[in-house]
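Please find one structure pasted underneath; my questions will follow.
A single protein chain has been omitted; all remaining protein chains appear in their positions.
Right after this comes chain A.
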Amino acid sequence: MTMIGSFDFDVIRRSLPYLFLEGMRFTLTLTALAAFGGLVFGTLIALMRLSSYKVLGRIAGFYVDFIRSLPLVLVIFWFYFLVPYIGQWLTGASRPITVGAFASSLITFIAFEAAYFSEIMRAGIQSISKGQPAAASALGLTYAQSMRYVVLPQAFRNMLPVLLTQTIVLFQDTSLVYVLSIPDFLGAASKVAQRDGRLVEMYLFAALVYFVISCVASYGVRRLQARIAIVR
């Protein structure tokens, strides 16, 4: 009783601008950019895996297995400290290059999402009947054109619900950047919680916000799925 009695809603109200204008904006930006980058590189990896050049397929397969067997939070942490040295090595600079926490976490998430999205796009490409690329080839389209204009748009459309569901998972996973003390939504909530000593209120509120956004988004995906099913 005492806990509920001392529940301070005002701390939430007071911190709303900070939580959403800074925290949530960061979270959504990271989610959107990581999803986009992950889709682009994931599609390339999927094409490598399905390529008739066996070596490309092996490299892509190894990459996906490698990424999927590492804990995300570890890689975020590790990458943050390693990227400056990789950059130094690549550019030949005399000292480690400075990479912001945002750039570093974005690279990590793109690398991770590329592995997950590549499996989705691979399934999507394989769901297109062989007759489609054959018809594209018969019209004189090159392999690249056949992929670009015929196969990938259909694969993407067929897989859109799964891609969006994975993006919702990504939205939740971006909270792991808290290990770099970045003020994403959870990080922002955490800062206020620590500062004002209102841990229960802030973490409950943060949980509620993630829950509501993810639920609404999932509902949207199910609606979309039903519509796609009708169109097909």
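Some notes on this structure:
Keep this in mind: contacts are C-beta pairs under 8 Å (C-beta built on N, C-alpha and C of every residue); 3 or more make two chains touch, one makes a residue touch a chain; residues count from 1.
Criterion: contacts and distances are computed from a predicted model.
A single chain of the complex does not appear, and UniProt lists its protein name as "Amino acid ABC transporter ATP-binding protein", one of "NADH-quinone oxidoreductase subunit M", "Amino acid ABC transporter ATP-binding protein", "Urease accessory protein UreF" or "Cytochrome bc1 complex cytochrome b subunit". Residue A:135 is the one among A:93, A:135 or A:224 that touches the chain not shown.
Across A:14, A:157, A:195 or A:227, the single residue that touches the chain missing here is A:157.
On the side of chain A, the interface with the absent chain consists of residues 129, 131-132, 134-142, 145, 149-150, 153-154, 157, 231-232, using the contact rule stated above.
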